[in-house]
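Shown here: the complex without one of its protein chains, the others still in place.
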Amino acid sequence: MAFLVLSLSCPDRRGIVALVSQKLADLDVNIARNSQFSDTGTGMFCMRTRLELQGTPFSPERLQVELEPVAKQLDASLSIRAEEDHARALVLVSKYDHCLVDLIYRRQTGEIPIEIPIVVSNHEVLEDIATAASIEFEHVPADNKERSEQRIRSLISQHDIDLIVLARYMQILSPEFCRDFKGQIINIHHSFLPGFKGANPYGRAWERGVKLIGATAHYVTADLDEGPIIAQATEPVSHRDSSQSMMVKGRDIERRVLASAVLAHCEDRIFLLGQEGNFRTVVFE
Amino acid sequence: MAFLVLSLSCPDRRGIVALVSQKLADLDVNIARNSQFSDTGTGMFCMRTRLELQGTPFSPERLQVELEPVAKQLDASLSIRAEEDHARALVLVSKYDHCLVDLIYRRQTGEIPIEIPIVVSNHEVLEDIATAASIEFEHVPADNKERSEQRIRSLISQHDIDLIVLARYMQILSPEFCRDFKGQIINIHHSFLPGFKGANPYGRAWERGVKLIGATAHYVTADLDEGPIIAQATEPVSHRDSSQSMMVKGRDIERRVLASAVLAHCEDRIFLLGQEGNFRTVVFE
Amino acid sequence: MAFLVLSLSCPDRRGIVALVSQKLADLDVNIARNSQFSDTGTGMFCMRTRLELQGTPFSPERLQVELEPVAKQLDASLSIRAEEDHARALVLVSKYDHCLVDLIYRRQTGEIPIEIPIVVSNHEVLEDIATAASIEFEHVPADNKERSEQRIRSLISQHDIDLIVLARYMQILSPEFCRDFKGQIINIHHSFLPGFKGANPYGRAWERGVKLIGATAHYVTADLDEGPIIAQATEPVSHRDSSQSMMVKGRDIERRVLASAVLAHCEDRIFLLGQEGNFRTVVFE
Partner (left out) sequence: MAFLVLSLSCPDRRGIVALVSQKLADLDVNIARNSQFSDTGTGMFCMRTRLELQGTPFSPERLQVELEPVAKQLDASLSIRAEEDHARALVLVSKYDHCLVDLIYRRQTGEIPIEIPIVVSNHEVLEDIATAASIEFEHVPADNKERSEQRIRSLISQHDIDLIVLARYMQILSPEFCRDFKGQIINIHHSFLPGFKGANPYGRAWERGVKLIGATAHYVTADLDEGPIIAQATEPVSHRDSSQSMMVKGRDIERRVLASAVLAHCEDRIFLLGQEGNFRTVVFE
């Protein structure tokens, strides 16, 4: 049995579900699972539907065409994807390896449905990890942001990339880059935002004497550390912790939170609503 | 604006959502929120829909009648309730007061949409708590189970009760009673089931040297401590804890877990699928 | 058997434990439990010891005198208290009742060893709750901070108060007041500091789209929302939460975190090290 995933968002109004589900029933496509949400903040409706094709020969492209008139009627953005298709991610790293190692492991076990055709870094130190996993690695120095982003853009198009993961990438992307890849760049920040934005959060957490540390995965926007949050988690620390031991504990939180965000993205469970300066995420379970 | 809550469960098949949502659209009723789930274990589909009545004059009863043909067609059990209507709960207690005190507080703040017309106990010690909250209290001794359950049944019908909450009630209900009120009795068990079924779980948790204690809210069935689970939570303990301090920490978990289960029940977010010996709950967020 | 609690802090050096424990052994006093910590940040050593008096007739005062020379030798601040003695707390509230209700309940069950001789509020709305618990209530209007703090100071001395608990008190205390009662005022802030300092944290958390909300208990200093943290906790929220539902969920976190901080204080498990602008807490388990 084959499954498709339909994602739809549009201004909220009466009868959306009836319209879409009736059309699907007419096409003899079964709704295996459906999540939907009306966001009062933005007035937007979003819906993620897992479709079961029992013998019906629909390709994602074909079904998309069939649903075009409905999408038009609803002024909706609508996309269809075969569930078995994997997102293709470019992973950006610097020197810390824990998030990269974790993503590679989860890719290999199939826990996250993702391809990682290439890892890009402003350092060379993680090359061996990529290579050992048979992933292409490219060192793109960060000394000239324009040139380095140009190279990253070219790799994105060359490798047909859907998703950019900043797995502890310690460089800031340009506003243009952030805008062009809106909703396609996931970053892991090593604090529970909005606490400890910016550099060295573990050191500052230690200084502040917090009793919890955390991590935040978010889409990247031009507004640094202000991007729409996808996932967060915290763990207890105590007076016995140094900023170093917080960092070690934090690694575990970071990789779990990043994995959870990347998984949600790859399964089309995230909707990014609103606009610059006022984004919101809906993350279905 | 008035809201209704529709709950529907039926054998899973193609086109359920289309059928129901089309009917609702025809009636000019808006779907404000919709949760649905197809349970592969039981082959059942369930759906909870929050309906918005913009000026439409439907009473719950009227809408129920309108949807009768759809329910019949789907072989579905379907119910409609005005969101503002509160469940009416009979709370059974023994000597511990923490769950009762907590439910009364959450009722008063409006956090749980519930009426508590009567508290029943096999002891007299919690009478003052009920009275101070202007709730009727009745002492029903447990020395004769048949007679005491008869009295409880009579109170249930007299007070038009929808829900029975065992808020640390230390008596066992008869199988007949459990069956007659299937899916209407919520119990809080002071361990993370299936660990430590039966009596004195904190003492046994201490003896076993666990590093986590927990609590479980479940619907009561004839099968003691085997009822379908609604909510669970755990908290860390250490070698420093005695069974007494575990009990104190456990009180906090118990009241939170019970409150969360009662709230989900009162908001019609729980579906009880399957049958005796093989129940499952779906608990929508 | 009677127990005393010894608290000692002093500049770290070699042999502190040997000195103190030898002295206690000489006095035939048993160490039932001992926690100690050397804080590298401040260079301070702190120690909390539970002493068992098996038939020995030492009063706290007497033992304090006996240990005076050791304290002097170590340049230590040292205090002794009978474990059964309860802290005496003045609770300051405004209109929210959940923290007050919770503290009263935990006092009554004996979970927190505390007396609450008086509740003070800048509003009258919580008077009934205090009165029902046989606690004196005084309405001290906040329109004139100088006059109101003068009145609070007078109540503190009149009721022999050790601890001031701000149980959602919505007024800011003067720097002088904060300094005079350093380490004796516990506040509950309804966010995981340093995120969402200041007013309306739930509204701002909702706007920011966080996936966790939290609460922070801290000692109050002149530096608003920057006081040394005692306890923190977080709970998950989702896109389905409104700022209102976050507030409701937050109440549960707030009361748990405040209770945990007040308990630690009453059991002399907290040490406040460092100085204005650079405080740290050690919170023994």
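When the chains are written out, they are named A, B and C in that same order, and each has its own residue count from 1.
In this text, a residue touches a chain if its C-beta (ideal position, glycine included) is under 8 Å from a C-beta of that chain, and two chains touch if they have at least 3 such contacts.
Predicted model only: the values in this text are computed from it and were never measured.
Peer 1: May I ask you to list the residues on chain C that touch the chain which is not drawn?
Peer 2: Touching the chain left out of view, chain C contributes residues 14-19, 21-22, 24-25, 28, 30-38, 285.
Peer 1: For review purposes, identify every residue of chain A that touches the missing chain, sorted by number.
Peer 2: 98, 101, 105, 109, 111, 132, 238, 240, 248, 251-252, 256, 285
Peer 1: Considering the whole complex rather than only what is displayed, give the residues of chain B touching the chain that is not shown.
Peer 2: Residues of chain B in touch with the missing chain: 37, 39-40, 192-196, 208-212, 214, 228-234, 238-240, 242, 279-283.
The criterion applied here is as follows: only the chains that are shown with their structure count from here on.
Peer 1: Could you check if the interface between copies chain A and chain C is built from the same residues on both sides, meaning over half shared, or from different ones?
Peer 2: Both copies, chain A as well as chain C, present the same residues to each other, with over half of the numbers appearing on both sides.
Peer 1: Express in whole angstrom the distance between the two chain centres, defined as the mean CA positions of chain A and chain B.
Peer 2: 36
Peer 1: Chain C: which residues touch two or more other chains?
Peer 2: 238, 240
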